[in-house]
Structure formats: C-alpha cells, structure tokens
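Of the protein chains in this complex, one is absent; all others appear in place.
In order of appearance the chains are A, B and C, and numbering begins at 1 in each one.
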Amino acid sequence: MNRTRNNPIADDLVRPLFHTSVWFYGSAAVLATIVLCGAAAWAYQIWYGIGVAGINWPIFWGFYLTNFVFWIGISHAGTLISAILRLVNARWRRPVTRCAEVITVFALMIGAMFPLIHLGRPWLAFWLAPYPSAREIWPNFRSPLVWDFFAINTYLTGSVLFLLLPMIPDLALIRDRATGWRRFVYGTLALGWQGTTKQWHRLESGMQIMAIAIIPVAVSVHTIVAFDFSMATVPMWHSTIFGPYFVAGAIFSGIAALIIAMAALRRLLHLEAYLHPVHFENLGKLLLLMSLLWAYFVFAERLTVWYGNEPSEMAVFWATQAGDYAPLYWTMVVCNFVIPFPILTLRRLRTVTGCVVASFAVLIGMWLERFLIIIPSLSRKPLTYSWGSYSPQLVEIVLMVATFAAMILLYMLFSKFVPIISIWELKVGNQPHPPVETADDELAELWKARP
Amino acid sequence: MAYRWGMVVDLDRCTGCEACVTACHAENNLPTVGADEAARGRAMHWIRVERYWEGEFPDVRVKFRPVLCQQCGNAPCEAVCPTYASHQNEDGLNAQVYNRCIGTRYCGNACMYNVRFFNFFHPQWEKPLQLQLNPDVSLRESGVMEKCTFCVQRIKAAKSAAKAEDRAIADGSLQPACAQACPAGALVFGDLNDPESRVARLSASPRGSKLLEDLGAEPKITYLHRQGWHESNA
Amino acid sequence: MKAVYALYTDPDAAQQAVEALRGLGVKERDIVVMSSEPFEEYEFSHRDKATWLHWIAGAGGVTGMVAGYLLTFTTQQLWPLTTSGMPIVSTWPNTIIVFEMTMLGAILATAVSLLITASLPSRLSVLYDPAVTLGYILVGVNRPDEPLASRLDEALAGVPGGQVKTVA
Partner (left out) sequence: MTPMDRRRFLKVTAITGTSAALARCGNPEHQIIRFVPEEELTPGIAVWKPSVCPLCNAGCGVLARVMDGDAEVFRNGEAGVTRMGLPRKLEGDPAHGVSQGRLCVRGQAALQVTYHPDRLASPRRRVGERGSGAFEDITWDAALTELIGRLDTLVEAGNAGQIAFIGRPRRGRRAELVAEFLRRIGAPAPVAFEFFDDAVIRRANELSFGRYQLPTIDLARTHYLIGFGADFLGTWNSPVAHGAAYGRMRQGQPGTVTKFVQVEPRMSQTGASANEWVAVPPGTEGVVALGLAHVIMRDGLRPASAAGRAGAMVEGFAQGLAAFAPADVERYTGITPARIERLAREFAANGPAVAVIGGPALAHTNGLAQALAVNALNALVGSVDVPGGVLFTPTEVAPVGPPRSLREVVGGAAAPQLLLLDEANPVYASPPGWHVADLLQRVPFIVSFGAFVDETSVLADLLLPDHSFLESWTESSPESGSADAANATAPPAMHPLYDTRSMPDVLLDVARRLQRPLDPPLPWQTFDEMVQAPTTVPAMPAAPSRAPDTPRAWADARFDGEAGTYPFHFLPYASQALLDGSLAHLPWLQELPDPLTTAMWSAWVEINPGTAERLGIAEGDMVEITSAHGSVRAPAVISPGIGPTAVAMPAGQGHDTFTRYASGRGANPVHVLAPLDEPETGALAWSATRVRIARVGAADGSLILFAGATRERPDHHGRG
C-alpha cells in the first residue's frame, strides 16, 4: 500500500520508523558496547570504592561533577529553547522543538546520574529524597544538593511531559499507519487521540502553560547547579555571577548540542527538506549571541577577581591564567570564542557546516569551562599547604565516554520509534496544504482498517 | 551549663615534632593508606603540622602550624551536607555522623581548612594490626567522610563519668589525644564556656588569632603566634 | 444510525459543513470536528474555548507551594539540627524548595487536567476515521436524533468536496 503521495511530510518523517538500515544496527551495537563498558566501569567502582577515580584530598570533585554540570548544561538546549520559541511563536521553531526537547530529557537523565556515580556510597542516594523513614531524619533543605534533587526532578518531570504531550498526535498518526504489534503499541501510546477540536485546544493551551512554567524551572536548575559551587566560600566559586553565568553557559552549550544533533539528523535521516539552512542560520545567530554573552561573563568574572586581588582567589586566577591549567584555559577561550565568533559573524561562514564546526568547538570549550571551574579552585584553597592536583583515572574517562555514547544511542533509538520532527506542528507551519486527493477505494481501505 | 569545647594552639611552643599526628592515628583508628594511595593524595591526617618556609638561605625561617578541624561555630561544611551527617552538636562540636554520610564530599570542598578526609577505599589493617584499634572509636567504611572529632569518645566518657558523680568536668582532666601527646604543651584543650579554664584565658591572649578568621566561620581554635625577641633584650 | 460524518480536504469546506450542521439545528456540542492539526485560523477550532486550564495550573502551583512549605518548615522542626549557624527553619534556602514544588505542582496539574479534559486516554469513538491523520478534516455528528439524521447526509454532502459516510 503506497501512501507516500498522500502526505509527503508524514511519509518522510515516519519512514525512519519503518525502515532500519544495517548501519543503524551496526552503530547501535557499537554504542551499546561502549555504554556497557561504562556500566562495567561503574560496577567496578562500586565494588572497589570510589578511590578508583582520580579524586583525592583536597580535590574531592573531579570528572564526574564536571560531566554533571556539562550534561545539565546541555539539557538546556531543548525545553528552554523550545519553550521560549513557543511563547514568542517563532515559526521556524517547528521542526526544531522535538529534537531539542529530546536532548533535554536524555541529557538530564545522564547528567542526573553523575551525582550518583560520584557518591561514596551510591546505594544510599535515596536518602536525598524526602520521605518519612525509620531514621526519623529528613533531607537537609539547606544543602544545595537537596535543591539540586528538587530542581532536577522538577525539570525532568516538566521536560518529559513537555516532550510527551505534543507527541500524542504523532503517535496517533503512526497508529493509523502501522500494522501488527506496532499498531498495538502506538495505539496504546496514543491514548486514543482523535484530533477533536477540544483535544487540540486543550493540548495547545496546556502546552502554553507548560512553556511558561518550564522556563523559570530551567533557569532555576542551572542556577542551582551554580549554587553548588557559589554557596561554598571556595576561591573563585563564591561569586554572585555564577547563577546567570551558568545559565548562559548552559544555553550556549545546549544550542551547540542542538545544532550538532540537527545536522546529524538532517544528514542521516535525509531530512534536508525540513531542516533548512535557515534553521541553522537562526540557531547560529543564537549561538553567536550566547558566545558573546559567555565572553562578557568571563570578562566580568576575571576582571572582578583581578581587580579585587584577594590572595587566595588570585592563586586560582593565575593557576588558570598562566599556571598549570593555562593550556586548558586558553583552549577553552579559543573554543568558546575565537573559533565560533568569526564563523557565526560572517554570513558566508554561517553555513550548516560552519555552524556544526562552531558547535563542536563550543562543546569542547564548555566542557573545559566546567572542568576549570571545579578543579583549579579546589586545588588552590587558602591554606597553601593543602594544595593539590588532580588527574582523571581510566574509570572516569570510560564513564564519560560511555555517557556520550549513551546520549547518541538514546537519540538514535528515540528517532527510530518516534518521528524526530513533530509532524503536526510542521503541518501547521506549512499551511495551507490541502492533502492530495485520495482515491475513494483507498479511503475505503483505510476505513476498513480503522481500529 | 553546656560545654563549648575549644583549643588553643601555641605556635611559640610548637616544635613541629608531629607527636600529635601519630597520637591521633592511634586514638582514632585512622587508616594507613600506604605509599601508592598516599602518592595519589589520599593520606589521612586529621591533624597535620603545616610547614611554611620564609625567606631564602641563609636567612630562612620556618613556620609550623598544626591544623586540625577548627570546630567552627558557623561551619561551612555543615549546611552543605544533604543528610545532616555534618552538623553542630550540643557541645558546639562539628559532628560527623558516619552512618548518615553518603559520600557527596561536598563538606570537604566547603571546608576552607581542608581538614576533612575521605575513605576512598575500605580501610585495611593487615593482621594483626587490627589489634591496635581503639574499641571506643567506630571504623569508617569506604565512601565516608571523616575528620577530627576533638576525640569525642573521650569527651563522652568524661561527661558520663562526671554526670555519675554529679560534677562538672575539671579543667585539664580531659584532653584529646593530640594535646595529651604534645611534648611542648602547645595544644591546650578545654571548655570555652568556663571563663576560668586555661583554654578560655589563653584564647583571650593578645597573641591570639583565628585561622582564616575573615571567612566568618567562627573557628573554636585560637592560634597564639610566636613571641618575637626584641634586640633591646640584648 | 450511530453516526454520520464527512471528510473534507479543505478547511474552508469544513467550516461550511459546520455551519450547515448548525443551520439544521444540530446542537453545538453534538458537532464533532476532527483534524490532524489545530487549524487555529478557523472558527470551528474555537468552538470549545474554555480558559480555566490556567486556573487549574495556578491551583496546582498553590498546592505545590503549600506542600513545599509544609515539607521544609515542618520537617526541619521534627528533629532540629543546627548546621552552619543557620536558623532551624531557614527561609532563604527553603524558598528554593518551595519554588520548585510550586512549579512542579503547576506542571503536574496542567498535564493531568489536560489529559482529563481532553478525555485522554479513551477509546476511539465510532466516528473516528483514520483518514483524519492523513490530513482530512472530519465533520460529523455522533448519535444524531432520528428526525435530523436523514437531513444530515444532505447538509454534509452539500458542501463541495465532502465525502459523506454513515456508521450503522
């Protein structure tokens, strides 16, 4: 039964769900193997103790917390951007929203795992949850880690709903086109969506409220992640700029991740017709804005510290600016500003490829930024006798690589089961678009096939 | 009246001999981590004698400074703990409840004095070194943060003994292991709430200052700086 | 007769069909329109505009706020433990928990009331036609009153492009 001529949008976007190439299986297998290596590394760490990681006295936080902040930052790609664009009713957002929101959900899940991975006794992590227990003790709500627990849970709940609710009409569409087990699964997941005007209206106004609610939550999440650092009087952590600085950095890295994901989808799922250069152009402009904002924050932070000349802060300042961490620091500056700025400023370079190059640079730069916020400060606390140094161990590196693999794998799998571009939203964007006339007999056949 | 335990470290007496360090290991069941782990920065010394060089050869001097948990009143390590493992107890001690600790190590970061130590692995005592362990001090498992307690086991014992006899703990009768061992008497421990105690009187010395005082953590350890020799004495 | 409906490709036609049904005296809430997209530009998609979803969200938020307040302010006093010289009930940090609980309440209330008011999950009605997800707009009446039933066919067919179907 050939329905392609009926609805090219739906057909293009649904195709990946029904046709899977050998390449997909191959790469999924490779990625899954890497993820399993990560799981094994974690098991190894739990068995032998967190000491297999490179953390030490006094650098109690290392790669794991770097990755935590990084992934939580990446998670700001989706829901926040999509919510903002939804509220300002930016038309070009329509093909972008879902692939962005998926990044949020998976990046949050991965990011939220890192605090667990880094715990000395991860099997007791549930003690962070507020519940009446025989221990008669509740979480300490003065601890930024408990704030994290609440903020991340709220954001994750919101983001998952924000992703799932608008997916229902598309699931219904697949239900109507699928047969066999797919029909059953998608039929169940579609919750009996029919597309009545009432349903559409509820969905639209519900999403409007969610968009309003999710924006402050997203801002609060990364602010609270920043609070994990700025609440401690550690040199160069104890800064009021950290909240907005982290939020800006999060959006910055989030957009970069989104651009890379979109470029990959465009190439691999042949979605050139839906993800236009203009999308990259627009996101590229946004990335440029965030790059400038990032540079502004860094300058404000550095200048304030330098001008204040407080000895313990200056120790950290010089360690990053000219000392042991300087190579990483200047790499970060190059990646976050020197590379993206010209690419994204010059119209000629702001192509799909250009945006992807800039985004890769930004991802590397922002990862380094998180590393450089955490480690140099801990290694240079005021009593110089207790200065230390940190080098990551194999377990930490394997786990980090595994989370990148997990992200790609989850994204691939998701795009296998759900149209990665919201079909109904795209159709709204393409109006008016009368469906191609369908022969009566085909309609009759559909009718017979209805659930 | 409640006790408020504090300490005075007289830097004019301290000779940097580190008797306090081993005394603490012996009293508090601190694990010996071994050379490999020590090389990775996992050595555990609840009390350390910091050494700072000043000047260059031959006009060189050394500053010793024993640093242990300062038992801060406004301890930065406490609030950041999500499980109340680190909190202020009724004697003003910065208590660490090992059983509650889930190992976020946030307290270790928040502590400006870096006096918190983490069990990166299960501590090992090669047989029969376990016979040296102090039965009054619990062992800490892998993944748990630990720190100087002011020898809380001794405080508890002294309190219950005093309570049984319905008296207050006499000044000087109770000492943590470090202060007890210190040959030069550089460490003076006692109740800051008792204005007549030696520690309270020494805390008021004009030689006194707190470590990183401007952070406002209200440490309960007072450092008495070295007394200078004046050429006029010649 | 259980139901009668017509499929249109053109939203303008669907709008005409809705008006035709109204002309027959079909009650507003008996007219069913199904589509694969919202068609917010058309009057037929606005027939059901109720705005109280915002109030539910607000109520959810207030509930979350109260829950957050109780969670923090009461549990802190159940076993009062001092940390860092902060008050036992520390309003500043508690505000963060209260905020997150408020937002969580609002989000959950929105999502739940969205699903309930949109009758999700539910079984597909007899009116439903999979052609809707192909892009057709379905206009119809479920369980029409007998006297009207026969005239509905005509009214729907009267709009150009309509393919009328009857479910027995």
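Rule of thumb we're sticking to: contacts are C-beta pairs under 8 Å (C-beta built on N, C-alpha and C of every residue); 3 or more make two chains touch, one makes a residue touch a chain.
Note that the coordinates shown come from a computational prediction; the quantities given were computed from them, not determined experimentally.
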Chain not shown, its touching partners among those shown: A, B
Candidate in contact with the missing chain, chosen from A:F126, A:F184 or A:Y385: A:Y385
Contact with the hidden chain (one of B:H25, B:R100 or B:R116): B:H25
Among B:K63, B:H122 or B:R201, residue touching the chain not depicted: B:K63
Absent chain, residues of chain A that touch it: 306-307, 309, 311, 314-315, 318, 379, 384-389
On chain B, residues whose C-beta touches the chain left out of the figure: 10, 12-19, 21-23, 25-27, 32-35, 38-39, 43, 45, 48-64, 126-135, 177, 180-186, 227-230, 233-234
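The criterion applied here is as follows: only the chains that are shown with their structure count from here on.
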Distance between the centres, which are taken as Cα means, of chain C and chain A, whole angstrom: 29
Where chain B touches two or more other chains, by residue: 76, 79-81, 84
Shared interface positions of chain C, touching two or more other chains: 81, 83-84, 86, 93
Touching residues on chain B, where the partner in the complex is chain A: 37, 40-44, 48, 50-52, 65, 67, 76, 79-84, 100-106, 108-110, 112-114, 117-122, 141-145, 211-212, 215
List of chain A residues in touch with chain C within their complex: 3, 6-7, 10, 130, 136-138, 140-142, 146-147, 150-151, 153-154, 157-158, 161, 165, 168-169, 172-173, 175-177, 191-206, 209-210, 213-214, 216-217, 220, 224, 424, 427-428, 431-435, 437-438, 440, 443, 446-447, 449-451
Chain C residues touching chain A - in the complex, by the definition given at the top: 7, 9-11, 32-41, 44-49, 51, 53-54, 57, 61, 71-72, 75-76, 78-79, 81, 83-84, 86, 90, 93-94, 96-97, 99-101, 103-104, 106-108, 110-111, 113-115, 117-125, 127-136, 163, 165
